[in-house]
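First, the structure itself, so that you have it in front of you.
Missing here: one protein chain of the complex. Every other protein chain is in place.
Right, chain A next:
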Amino acid sequence: MTEYFNLLWHDYTLRTITLGTAVLGAICGMLGSFAVLRKESLLGDAISHAALPGIALAFIITGAKDSATLLLGALVSGLIGTYWIRGITSKTHLKSDTALGLILSTFFGFGMLLLTFIQKQPNANQAGLDKYLFGQAATLVESDVKLMVIVTAVSLVVLLLFWKEFKILLFDPDYTKTIGFNTKFIDVLVTFFIVLAIVLGLQTVGVVLMSAILLAPAAAARQWTNSLSTMVLLAGLVGALSGIFGTAISASQDNLSTGPVIVLVASVFVLFSLIFAPGRGLLFREIRFRNNRKDLELMKTLQFMYDIARDHENISHPHAIRILNNFQGYTKGSLKKLENEDLITLDGPDWALTQKGFDTAAEMYNQHMNNE
């Protein structure tokens, strides 16, 4: 590992690639949060596949192989694909998953066709286009990373400017319309930047795996927070770390291609978050479930005591613990716990409700009656 950091410090290429994947992970994570919250997770997959014919056509038309030209082609065909998906869903009876599937496979098929056509061409210039299928981070050069940084900066500015609009559109689009916002414009803006982020990542991660970079950081981040802004920031961080670690792992092991490793690192983040995140994590839920069951037993005992105590003028009149015997819910431990919480007092063989215990039980009782 130290060797790797030494390398990172001295090796210009590795530094460029690491910076590129980190920036890419960050922007995809942030914009991916919006896709996830709009329940449009698969849109990313469709867009990245839809971008392939654009890359091929850009090459056929211009003959150029620099990434800026090719990515421009990808952007155009990605946007056309997205527009058609939206069109199909709004104008026909087809549901959005069908529309996504149709566009994804049609565009991808067309893209593959063009790629094979290009490969049959006599000029030997065509090699390397297939890197957009699975991505090849090693081909990132300084100008690519610069482009990423610029696009990321622009996205961030737009994100900050229209934060309020994005947020309300994500939560309640119909309402957003009624208070006078042009929801179509906000929608186009969000979608455009999602497409942009995807296109940007094609060279590094490739058409096939791109959607994972978009979704995984957002899915992981959602587990840890209940605030939209924290979620977006966290998704950016997870994305960046996935890029950095993924590049590091693939650079220190020979023959591991970077894109898939980044995706796997991001998946590890997701897995970890699904299990260990407080609140939403599986582990936490299990613990809470067990605690609830314990609490319930405790409260049942208190309720039983309340039923006895409220027949007396003095609610703190002591009663024998023995009379709890015909109620099975209590144990020595649970009595001790009730005492610790000042709900009852224990005195040798007797127990008595405290005022707090009486009030707690009474409130529970009322709630119960209200819910009936």
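Basically, a contact is a pair of C-beta atoms (placed from the backbone, for glycine too) under 8 Å apart; a residue touches a chain by one contact, two chains touch by 3 or more; residues count from 1.
By our rule, contacts and distances are computed from a predicted model.
Enquirer: Can you pick, from "Cytochrome c-type biogenesis protein", "ATP synthase subunit a", "NADH-quinone oxidoreductase subunit D" or "Manganese/zinc/iron transport system ATP-binding protein", the UniProt protein name of the chain not displayed?
Expert: "Manganese/zinc/iron transport system ATP-binding protein"
Enquirer: Pick out which of A:5, A:171 or A:276 touches the chain that's been left out of the picture.
Expert: A:171
Enquirer: Give the residue, chosen from A:4, A:84, A:110 or A:162, that touches the chain omitted from the document.
Expert: Here the residue in touch with the unshown chain is A:162.
Enquirer: In the complete complex, which positions of chain A touch the hidden chain?
Expert: Listed in rising order, the touching residues are 37, 39, 93, 161-165, 167-168, 170-172, 174-175, 177-181, 222, 225-228, 230-231, 370-371.
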